[in-house]
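A single protein chain has been omitted; all remaining protein chains appear in their positions.
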Amino acid sequence: MSIDAKIPAGPLDKKWSSYKNTAKIISPANKRKFKIIIVGSGLAGASAAATLGEQGFNVECFCYQDSPRRAHSIAAQGGINAAKNYQNDGDSTFRLFYDTIKGGDFRAREANVYRLAEVSANIIDQCVAQGVPFAREYGGLLANRSFGGAQVSRTFYARGQTGQQLLIGAYQGLEAQVAAGTVKMYSRTEMLDLVLVDGHAKGIIVRDMVTGEIRAHAADTVLLCTGGYGNVFYLSTNAKGCNVTATYRAYKKGAYFANPCYTQIHPTCIPVSGDYQSKLTLMSESLRNDGRVWVPKRKEDCGKAPSEIPEDARDYYLERKYPSYGNLAPRDISSRSAKEVCDEGRGVGPGGLGVYLDFGDAIKRLGQKVVAERYGNLFEMYENITGESAYERPMRIFPAVHYTMGGLWVDYNLMSNIPGLHVLGEANFSDHGANRLGASALMQGLADGYFVIPYTIGDYLNTQFGKAKPDVNSAPFQDALAAVKARTSQLLSIKGSRTVDSFHRELGHIMWDNCGMARTKESLTEALDKIPKLREEFWKNVNVLGKGETLNQSLEKAGRVADFLEFGELLCRDALQRNESCGGHFRSEYQTPDGEALRDDEHYAHVACWKFEGENATPTRLEEPLSYETVKLATRSYK
Amino acid sequence: MSASSATSTAGIPIHEALCRWVFSSIGKKTIVAVTGILLVLFVTGHMLGNFTIYFGPDLINSYAKHLRDLGPFLWVIRLGLLAVVFLHIFFTMLLWKENATARPQKYAVGDPIKTTVFARTMRLTGLIVLAFVIFHLGHFTLLIFNPSWAHLDTELHGETVHDVYRMVVLGFSNPVVSAFYIISLGLLAFHLSHGIGSLFQTLGLTTRKMRPVYEAVARVYAWALFVGYSSIPISILIFGLGKNTIK
Partner (left out) sequence: MNFTLRVWRQDGPTTSGRFEEYPAKNIPDEASFLEMLDIVNEELEKAGKESVQFDHDCREGICGMCSLTINGVPHGPGRGTTCQLYMRKFQDGDVITIEPFRVGAFPIIRDLAVNRTALDKVIQAGGFITARTGSAPDANSVPIPKVIADESMDAAACIGCGACAAACPNSSAMLFVSAKAAHLGLLPQGKPENERRTVRMVRTMDEIGFGNCSNYYACEAVCPAGISASFIARLNRQYTSAAAREAVGATTI
């Protein structure tokens, strides 16, 4: 079965412009006639809703939070990349493209990534025009910083709240369209299923989380902008509500799930301190610009206070292993190195799951005042959470699940293999390959929403002229509605003895232990054995109290965890089948003698697409070959 | 030019626009603030006038005579003041009513958070001060309690004038009256401790840096008024100011 990514012909740097020149356009009078459903209101969803609404489409936007402004894009701290070359340091569209492809360990699609780099500059223009207060220099021009291991300064930022400011910009655009009447916003509304009519995505089934009403919405096309699935690990830096349900339900309706095993573990998070813990807090990666990462050389020193461990008994392992990048080595590499030293028993803090991020030298070199100016708010946050002052003793950090590169498969138009189903932002798989670079998630979300989908959506909608409008009273909608209602009542009727959270936590342990920073055939096989058993227990023994007709957070969680319990298996299956190490997917069997990821370009330079084959049936793995016309595959080295 | 753009540049009629502003939250507050300024100016002027008592009977009596000689103009001032007081109270009450409905259910556990006792007691202190003002007018202006004070006359530059000096000394020789006066002025100082500083904020004159300065100055000013006003009954009652004139 061949998978057609519909990549335009022509040289890499001309593909997008020639696509736009020949893209099918829908006239203003016809735009009004098309209804578009957008699920999710993060950077991708809000920017798409704002732009499509402004163009005159009839948009319905859904989010599970109480306001679209709360989507988890808001939590991104560091910044957003753009190939503006304002710093005159040699940046260019091609360089941003190449860095992204290389950072993704050569597992992303060239054409998509090039387009991303191309529109990155427009994003900054757009955001400034809508009032995003980016950091500026005294001369009044925009400031940039180097971020996440890039060798040029191309990251635009708004203090440590870049994601918040970009999201608020998009949210305001969205609300302006709500006021204009082109967008209808449904907050506290969760998508529970996708509806297909004659094989095309034509609507969704949602639950109103306040009244409990389960109802159908029909449209000409559906955009899923529902983010990633990091919460399959229970503990992650994602918001508590982030879930896989929308994309997983689409998968079960036939959409391919691509590369689910590509999960990014962020190296600088506050370590876990106990079983009660509900989430992991990210500390901005920028800390690594001045902090030095170390652990004791000898296991015996781990219990000692850090100040009692002399300089020569410390192992600055990132500086030792990667002399040129040092503490700024990319996320996947830093995380894995932390895991290695902890596996050797040299971790610090509770359970030996932590490494030091030491600002002692920086304070000596720059003075406490400068360090406080740069990182004061982060130090404060660290102290608030841990009760320790990072000015006095090194921070303890540990990697945590942060971002998921995998997602629903999409073609160049951001449309999945289901006609009419578009997927944007973190929810799709397209641009980051096996590993995402810092400050690129915001770029992708906004690129997809502001600058890609408004052009590419016409390709599908143009095929829909004259087609009958979907009707929520028709059989496909009513069937899907009945199925969702049945599932909801089933969850409420099990009345077992375990809470939803306890299942989620257990699933998280299985995933983290067996499919976390390092994976082996054995660990994955074990997970694939344990997850179905846990799922079976869930459906027999979960206890969801309350009614379906009110706000019921246990019920919401139960539905999401039920999907995670299926999806976790798919993730492990993908990890097991990818017999190589690349980016965020590290199989211990496949490493170089000095412990680096060993790719297998001959067999795995492709996108793995999983096709649902029915309940309890093994899904089929399809491949979209990745052909590199411009870049040469190289070993990713940061030494 | 199309009809629609013609109407859009004309906007809404001026009286309607003013009405919308006056009855907006910020409009109402602004009226309270502006009337507040006028009242503070009056209270300040009144106090400076009162200070003439320290320079002997002639000065205060001549000051009082000059005021009376204003004739109809005095009534304009009086009615103006009355209107200012009315607006100040009317809009405060309107705000109060709206604020009460904005939180239909109160917190079971209250915490003042950062609100000052001065701010929280504005309505109470304001109403007590109002009661005092009514008493005070009855006491020294309408002479309801001591009608005989209308006949306290004295000689000033060959003219017979009302002896305000003796009236004040007589009035404040009553410890109960003096105590009520001092307490009421204390409450006025309470009221102004929030009120004066607050009006800068309402009129949009504060910045992050200047707000604490305005507030401190306002508080000092409020209590300076208190000291200034209270000095008179205290001087009379305790230090025997003007005792010889009422024997």
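Labels for the chains are A and B, by order of writing; each one numbers its residues from 1.
Criterion: contacts are C-beta pairs under 8 Å (C-beta built on N, C-alpha and C of every residue); 3 or more make two chains touch, one makes a residue touch a chain.
This is a predicted model, so every value here is computed, not measured.
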Residue among A:40, A:173, A:296 or A:508 that touches the chain left out of view: A:173
Listed residues A:28, A:90 or A:387, member touching the removed chain: A:387
Residue touching the undisplayed chain, where the options are A:14, A:136 or A:299: A:136
Contact residue for the chain not shown (choose from B:101, B:160 or B:244): B:101
Missing-chain contacts mapped onto subunit A: 47, 50-51, 54, 65-72, 74-75, 84, 86, 122, 124-131, 133-142, 158-159, 161, 163-165, 168, 171-173, 175-176, 178-179, 185, 187, 210, 237, 239-241, 273-274, 276-279, 281-282, 381, 384-387, 450-451, 454, 499, 501-502, 543, 545-546, 550-554
Where the unshown chain meets subunit B, residue by residue: 8-12, 14, 17-18, 20-21, 24-30, 95, 98-99, 101-115, 119-120, 122, 194, 197-198, 200-208, 211
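Here is the rule we go by: only the chains that are shown with their structure count from here on.
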CA centroid of subunit A to CA centroid of subunit B, Å: 62
